[in-house]
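With one protein chain removed, the remaining protein chains of the complex are shown where they sit.
When the chains are written out, they are named A and B in that same order, and each has its own residue count from 1.
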Amino acid sequence: MEEMHTKKVLEPVWWFFQIITGILLLVLVSLHLYVTHFASEKALDYSSVIGRLSSPGFKVLYAVLLLAVVYHGINGMRAIFLDLTMSDVTKRIVNILSLIVALLLFGYGVYLLANIG
Amino acid sequence: MLVSVKDSISSWFRIEGRGISGYAFIIHRLTGIVLTAYIFLHLAFLTSLTEGESAYTSLIEKTVNIRFLPFDILLIGVTIYHSLNGLRLVIAEFFVTRYHRELFVIFIIVGVVIWIFTSYLLYRFVVV
Partner (left out) sequence: MEEREVTFIVKRFYRNEWREDRYEFKAVRGMTVLDGLFHIRDNIDPSLSFRASCRMGICGSCGMVINGKAMLACSTQIFDLGTDVVRIEPLRNMEALKDLISDFDDFFEKHRRVKPYLIRKEEKSIEEGEYIQTPDELRKYRQYSLCIKCGLCYDACSITGSNKEYLGPAALASACRFIMDSRDQGEDERIPLVSDHTGCWRCHFMAECSEVCPKEVDPADAIQKLKRKALIYSLKRLFRR
């Protein structure tokens, strides 16, 4: 009988997160665009941006947006790469590289959030 | 047997013999790649916020103006398409596949309306 390895068990979960982050992004990206471009003509002035980023509410909101967008974008790119014919070794490289790029992006985003406002 | 990257890409983006759902996939993939590339650009731009007011303001003066408006409009179009088609994929993959063609038509119409409206808002935002 086939054993369901941990990696195979996780593959459906990655897909599930792709769907969840997709829905989350639909809401958060709309909100983000509304706040930064449509709500007020001064929304991108330095003081407005710093003002927003100083509020804990916005910080949390942006942290969630960052997490969702990095996961969704990088996992989406991972799916595209895995659509190519590749050996198991290359697959591993794609998976590891995706994880590294995602962590770097997320880390840099958190660094920005911590240092602004 | 290996398929070359070139042949793979032409398989993904082949238009010949495809219908609505095929085109939807092609555009979704392209917009997904563009949006992911934009995450990098966006975070890079935000770096200026850590460098003080003048760095940020000069960047904003350079990028938020009429010359970049076409790119802004294009980018928001890409986002609207990917979001609405993404919602259609969520519905098809997670709930029911049956109405995916109807949903595509509805979302395209809704998307174009939103796109025109948001483009106008962007125009006002940039020009004023």
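The definition used in the following text is that a residue touches a chain if its C-beta (ideal position, glycine included) is under 8 Å from a C-beta of that chain, and two chains touch if they have at least 3 such contacts.
Only a predicted model underlies this, so the values are computations on that prediction, with no experimental measurement involved.
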Practice task
Spell out the interface residues on subunit A facing the chain that's missing from view.
Solution key: 1-5, 7-16, 79, 82-85, 91
Handout entry: Contact set of subunit B toward the excluded chain (per top definition)
Key = 1-3, 7-9, 11-14, 16-19, 21-22, 24-25, 28-29, 89, 92-94, 97-98, 100
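By our rule, only the chains that are shown with their structure count from here on.
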Practice task
Can you check the complex and tell me which residues of subunit A touch subunit B?
Solution key: 19, 22-23, 25-26, 29-30, 33, 37-38, 41, 43-44, 46, 49-50, 53, 69-70, 73-74, 76-77, 80, 83-85, 105, 108-109, 112, 115-116
Completion exercise
In the complex, the residues of subunit B that touch subunit A are 1-3, 5, 8, 12, 29, 32-33, 35-36, 39-40, 43, 46-47, 49-50, 53, 56-57, 60, 64, 76, 79, 83, 86-87, 89-90, 93-94, 118, 121-122, 124-125, 128
